[in-house]
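Showing chain A:
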Amino acid sequence: MSLVKRLGLPGTLCLCVVVVFALAAMLAPFVAPYAAQGIGTPNISAKFQPPSAAYWLGTDHLGRDMLSRVIYGARVSMTTGVLIVAVSLLIGLPVGLLAGYFGGWADEGFMRITDIFLAFPALLLAVLMAAALGAGMLNCIISVAVTWWPWYARLARAEVLVLRNQPYVEAARLMGVSPPRILLRHILPAALRPLGVQAALDVGPALLTASALSFLGLGVLPPTADWGQMVDAGRPFFPARWWYAVSPGVAIFLLALAFSVLGDALRATGRRDA
Partner candidate 1 sequence: MALARYLLRRLVLSVFVVLGVTMLVFTVAQVVPSDPAALYAGPRPTAALIAKARETLHLDAPLPERFLTFAHAMATADFGVSYKSRRAISQDLAVYLPATLELAIFSTGLALLIGIPSGVIAAARRGGLLDRLGGLSSIVAVAMPTFFLAMLLQGVFCQWLGLLPLSGRIGKEFSVIDPVPFVTGFMLIDTALAARFDAFRDAMAHLILPGLTLAAYPAGVAMRLTRSAMIEILERRHILAARALGLSEARILFGHALPNAVGPALTVIGLSFAYALTGAVLVEIVFAWPGLGRYVSEAILSKDFPVIAAAALVVTLCYVAMNLILDMVQALVDPRVALT
Partner candidate 2 sequence: MLEVRGLQVVINSDLQVVRKVDLSVPKGTIHGLIGESGCGKTMTGMAILGLLPKGAGLQAGTFTFEGTDLLSGAATLRGRRIALVSQDPAAALNPVLRVGRQMDDVLRTHSNVAKPARRAQAAALLAATGLPDPDRVLNAYPHQLSGGMQQRVVIAQALATGADFLIADEPTTALDVTVGAQVLALLRRLVAQRGLTILMITHDMDVVAEVCDRASVLYAGITVEEGPTEALLRAPRHPYTKALLAALPDARPKGQRLAALEGAIPPPRQIIQGCAFAPRCPMAMPVCATPPPRRTEGERFWLCHLEARDA
């Protein structure tokens, strides 16, 4: 089956957008027109140039090419977005699997803990954590992941509760297969698919949250290019020098949009297959 048919036209388009951003991020030193400026070297003589043939997206207050900055910013944003989801999944999945499989008081206690985390507005907890840990990409990832893992834990637990009573799992148990083996061989593979789709859907929101933190000055610090921080830096010059804040803002929006539409498309194919 062709990709377009599986994902639909919007889904395929969004997959392309994601791939383009990912390639740009990986190959930044080669595709960025002014790689040095992308990393942060100032170029004062050319400050606040409007978009032109030389600078497609204009230049910022230090004369750096916005396109190069946005391309380098994709490195940070892509990595944070994906890593936030990955780390959350890495914490949430085992916790949810174990709680769901073994049940009892451990399950009860774990549910109440997630209750507390979920009772906290997520962004607020992330801000609190990030403020405590200090700025930086790793701290930003940890801060957001701490607020996100309960969602995956709950999702994994719900999957396990269903899968645990499937005939083939029952059969494995009766044949004396050990619980760790049942979890790893029979339950985990089946639970991965819905969790994977959810994870894909969540990269967009993860990216938005991370960019919000960096807008607040809790993300990557300059001179490293980072979209949220660039929007904040360009804000005083908006709307007169609109390109400064708009370029990174549109980049965040596009990537978040692409991930969310792609996730929806993936979920739809999952439903069709089921």
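Basis for inclusion: all candidates are chains of the complex that A comes from, given by their letters.
Things to note:
By our rule, a contact is a pair of C-beta atoms (placed from the backbone, for glycine too) under 8 Å apart; a residue touches a chain by one contact, two chains touch by 3 or more; residues count from 1.
Everything quoted here is computed from the prediction, not taken from an experiment.
Of the numbered options 1 or 2, all belong to the same complex as chain A, but only candidate 1 touches it.
Looking at the complex, you find that chain A touches candidate 1 at residues 112-113, 115-117, 119-125, 127-129, 131-134, 204, 208, 211-212, 215-218, 228, 231-232, 235, 238-239, 242, 245-246, 249, 252-253, 256-257, 260-261.
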